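Could you have a look at this structure, given as structure tokens, before my questions?
Moving on, here comes chain A:
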Amino acid sequence: MASFFPLVRKDLEASRWPVGILSALIVGYMLLIRFRFPPIGLSETESLAVALSLPLIFLPLWMIWQSFQALRTEWREDTVYTLLTLPIPGWQVISSKLVGLWVEYSLLLGVSLVGALVIYGDAVQSGLRVLPSLAWAVRNGFLLYLFSLAVLSAMVVFVQLAYVIGKMVGRLQGLVAIWTLFLSGWLVDRLGLLLEPLFRWMPPLPLHKLFRLDELKQGIVAEWNVAPALGTWLGILALFILTGYLFEHYVEVND
Partner candidate 1 sequence: MRIDFHPSQPIYLQIMDEFRRQIATGLLKPGDKIPSQRDLAATIKVNANTVQRAYREMETLGLVETLRGQGTFICQGRGIVEETRNDMLTNLVDDFVRAMQALGLNEETTLDVVKKRFSAMQTTEEVKPK
Partner candidate 2 sequence: MNGTSPALMLRNVKKSYPRAEALKGIELALPKGEIWGLLGPNGSGKSTLLKCIVGLVKPDAGEIEIDGNPRSRCTKGQIAFVPEMDTLYRWMTVGQTLAFTSAFYQDWDQRRVAGLLEFMGLDAGQKIRSLSKGMRARLKLVLALARKAPLLLLDEPFSGIDPASRERIVEGIVREFKSDEQTMVISTHAVGDTEQLFDAVVFLDEGTISLQGYAEDLRREYGKSINDLFKEVFA
């Protein structure tokens, strides 16, 4: 386990340039929207929505690209030789990349939110006034963040599996990878439906309690039937373990 931290650290240090540049771009974009080219006919709060929505839509796409990139650079720069020579289990390599991506995602999200807060100070405050309290906003924001991390992890697992399987075949690597991506997505979806009866005993998750929605408006009820999702998440976990196993035991370097 002592070898896990250096792996994460390596991935973080390797991506500090793209992360730094992207952070600067996000802040620059917000500054431009706020001061240089304010959208005509929009209120300050609406302008804030414009300024925040682009980074927030772009971020998931960027993270998919980065999860692909995190593995691709190892191959392109031949450093995969080093990784495959190390006496460590395959899951450590891919999970260190996952943790690295968590950190990268959190940093970029933080830059977007803090940037918005600083650049749109007043608009953010008036926006918050609609919400029950600051504590409520922070709490729910954090829960949403955790949820998005889970979704991010699932995406990373799919991309990693697709990439590793692509690297296991001699030719048509890209095509194989894309097919793996679709197939594995379909597979875990099917698995969710298949295993659903097993988890039917689980009570639905009361989202209105989790997010304290009654503070927003009395009498809202939102429940999430977790039974089909559980199978899917188990499937994703299985794919993750599979990727680690394949990385350690089946991946070869190009000859």
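Convention: contacts are C-beta pairs under 8 Å (C-beta built on N, C-alpha and C of every residue); 3 or more make two chains touch, one makes a residue touch a chain; residues count from 1.
On how the list was made: all candidates are chains of the complex that A comes from, given by their letters.
Note that this is a predicted model, so its numbers are computed, not measured.
Colleague: For chain A, which of 1 or 2 is the touching one in this complex?
Modeller: It is 2 that touches chain A.
Colleague: Once bound in the complex, which stretches of chain A touch candidate 2?
Modeller: Against candidate 2, the touching part of chain A is residues 2-3, 5-6, 10, 13-14, 77-82, 84-89, 170-171, 248-250, 252-253, 255.
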